[in-house]
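Missing here: one protein chain of the complex. Every other protein chain is in place.
Just so it is clear, A and B label the chains in written order, and each chain counts residues from 1 on its own.
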Amino acid sequence: MIEIFYAALLIPLALVFEGVRRRLVARMHNRVGPPLLQPFYDIMKLFSKETTPRKNIVFNLVPYLALLCSLAMILIVPFSVLGFDYDFIVLGYIFILQDTFYIFGAVASRSPFGMLASVRELLLMLGYEITFLIVLALFFHSTGLLGFQEYNAELAFTKLPFASLFLLFTAFVILRITPYDVMIAEPEISAGFFSEYSGRSLALLEIAEFIKDLVIYLLLGFLIVGKAYALLLAPLFMLFYMVMLTSSPRYSTVVTVKTFLFLALLAFADIFILV
Amino acid sequence: MIKIANSIKKIKADRLISITSIKQGKKNTLYYHFSFNKKAEIREFSIEVPKGEEVESLIGVFQNALLLEAEATELFGIKFKGNSYSGKRLFQNEGKKVPKICSVTESFRVRKNA
Partner (left out) sequence: MHEKIYPIGPQHPSLKEPLFLKLHVDGSYITKAEFNLGYAHRGVEKCAEGYFLDTALHAVQRTCGICSQCHSMAFLNAVEPMTEAKVPDKVYLQRLITAELERMHSHMLWGGVMAHEIGLETLFMYYWREREHILDVFDELTGNRVHHSPDLLGTAKRAFNKKNLDMVLEKLDLIEHEIKDLKEVMRSHGVITSRFKKHGKIPKKMAKELGLVGPVARSSGINYDVRQNAPYMAYRMKELKVKPVIRTGGDAWERTMARCDEIFESMRLVRKACEMIDPKEDVPKRKNLFAKGTLGRGRSEAPRGENFHFVAVENNRILRLKLRTPTLANVICYSKIMEGEDITDVPVILMSLDPCISCMERVAVIRNGKQEVWNSHELFEGRKHD
C-alpha cells in the first residue's frame, strides 16, 4: 500500500526534474537559466489563463486522456503498484496510445500546423514503435520472468548489449530529443502539436509530458542496470540526453525517418540472435 | 494616360532605385531615381501628374517597380496602368472610423471586464 504513496510522490518529482533539466541545458548554453521550481510557476500560471473555445469533443478530451495515460505509466513502472503477468506489453501499448492521442488532438485542431505535425509523427511512429516492443520483450524473455514486479536482473546490459543500445536509441524519439523532434519543431510548424491549446488544457498536456520523461529515465535505469538503482541513475541518463540535445540540429524529415526505419530492421534481426 | 515606358527604356539605366511622389498643394509630382554605370551615379527623372490621370507602369522595364508603385497608389491615389498588385503594402484596415480617444488605463479596464 505504501507503494501508492511513493508513486504519487513521483508527480512533483517529475516537475522538479524538468526544472533541473532546464537549468542544466541553460548552463550548457553559457547562460544562467530559470529557477529550479520554474515548472511549478508555469503550470500555476497556465491554469489562470483562458482556454481556447470548444472546438470539438476530441480536441477537448485529448489533454485529459493523455494525462490518464501518464498516470497509468507511473502505476506500472518503478514501484509496480499494479503488477501482473505480461505488463511490459501493456506499458509499451500505453506509450503508443499517448502518442496516438496527441495525433488525434493535432488533427482535430484543424490548423495547417497540426496536420503537418501529425503526418510527421505518424512517419516516426512506424520506426520506433516496433523497436520499443521488441526490445521490451527481449529483456523479459532473457530472464524468463513475466512482469515488472518480479524483474530482478542486475546489470542486464552485459548479457543484452544490443537490446540496451536499441532501448537507448528509442528513448531519443520518445523524449523528443533534437534530431527527432520534427513534430514539435518550433520554427517550421510553430510547435505543431500544441499550437492550438492554451490555459488549462495546455497545463495538463505539459504535466503529461513531464511525467512521461521521468518514467523513461526510470525505465532505462530499471531495465538496463537494476531495480534498486533506477532512481539514482535517472539524473545520469538525463545528463546524457541533454548533451545530445544541445549538440545536434534537426535534419530534414526524410533523413530522420530513414534512420529509424533502419533501426527497426536491426531490431528485427536482433530477435533471431536474442542478444 | 501619361506614357513614359518607352523613353525610360531608351535611357538604358542599370537599376531602378526608388519612386517617390511629392504633393504640394494640389500638384502631384513623381520622381524616379535610376542608377547608372559602375560608379552607381543617381539620375533623377520627374513628371507632374495632374489629378485623375493614369501613369504607365514600369513593370515591363524594371520588375521591382511593383511594390514602389503600389506605395504611391496607396498613399497618394496615383493609378498606374499595368500594375496589378492586389496585396496591401502599407495600410491594413481601410476606411474605419477613428476610435474614441481614451486614456491607456481606461482602455485596459474596459478590456479586462469584457
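Side notes on the structure shown:
As a convention for this text, a contact is a pair of C-beta atoms (placed from the backbone, for glycine too) under 8 Å apart; a residue touches a chain by one contact, two chains touch by 3 or more.
Computed from a predicted structure; not experimentally measured.
Across the complete structure, the visible chains that the omitted chain touches are A, B. Although one chain is not drawn, its touching partners on subunit B can still be listed: residues 15-18, 20, 22-24, 31, 33, 38-42, 44, 62-64, 66-68, 74-76, 87-96, 98-99, 101-104, 107. Contact between subunit A and the absent chain runs through residues 28-31, 112, 116, 178, 181, 185-188, 190-191, 246-253.
In the analysis below, only the chains that are shown with their structure count from here on.
Centre-to-centre separation between subunit A and subunit B, using Cα means, comes to 55 Å.
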